[in-house]
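Data block below; observations after.
Only one protein chain is missing; all other protein chains are in place.
Here is chain A:
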Amino acid sequence: MGSRASTLLREEEIEEIKKETGFSHSQITRLYSRFTSLDKGENGTLSREDFQRIPELAINPLGDRIINAFFPEGEDQVNFRGFMRTLAHFRPIEDNEKNKDPTASEPLNSRTNKLLFAFRLYDLDRDDKISRDELLQVLRMMVGLNMFVSQVLRMMVGLNMFVSQVLRMMVGVNISDEQLGSIADRTIQEADQNGDNSISFNEFIKVLEKVDVEQKMSIRFLH
């Protein structure tokens, strides 16, 4: 059985999603086909395991955090509406030009909402502040574990190998806890304006004002 994309998704639902997210009809049907192909349990929702089955996501250092962003607070399943709502953050901004409706609420893919998405990747406890610990946690995820030189030397004693060869084989880059700590301190120092030793969302926006967020956080969906 193939994925009966257009048959299981009703026209009314497609229209609702279109209004809420701004995706086109064909984009929604294709994304629904993708949703159903990821849904191995065939119960209309995705679990965290369904996401982790994607190899390219599993090797992404921030994979788990990204998966978390799809699931609403405290839930373990996400349905198609929720899936689309999260993906809508990554629509390019130019596409909004056609539907300029001043009375409508801010679209999901506005610059502010994109920044909010990135902010939430740092802010795990959702207290609207990035503390030093949260920053350190993310840094550690992106950088990986340490292997100190002494550990390496201990391992290679007993093997018939040259030191330089071994060192080249091993991790190759040490970023110690102290180094990460100083990175975190410096980052907070540069961003913090009200002196509470953490980064609020407005401070976050200020830090990233020169960054082309629209381009970095957009995916080019084909029609």
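Methods note: a contact is a pair of C-beta atoms (placed from the backbone, for glycine too) under 8 Å apart; a residue touches a chain by one contact, two chains touch by 3 or more; residues count from 1.
Note that in this section contacts and distances are computed from a predicted model.
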Protein name (UniProt record) of the chain left out of view, among "Prefoldin subunit 4", "U3 small nucleolar RNA-associated protein 22", "Aldehyde dehydrogenase" or "Phospholipid/glycerol acyltransferase domain-containing protein": "Phospholipid/glycerol acyltransferase domain-containing protein"
Contact with the hidden chain (one of A:I17, A:L87 or A:L108): A:L87
Contact with the hidden chain (one of A:R34, A:R48 or A:R132): A:R34
Chain A residues touching the omitted chain (full complex): 1-7, 25-27, 29-31, 33-34, 37-38, 51-63, 66, 87, 90, 117-118, 121-122, 138-139, 142-145, 155, 159, 166, 168-173, 175, 179, 183, 186-187, 191, 204, 207-208, 210-211, 213, 216-222
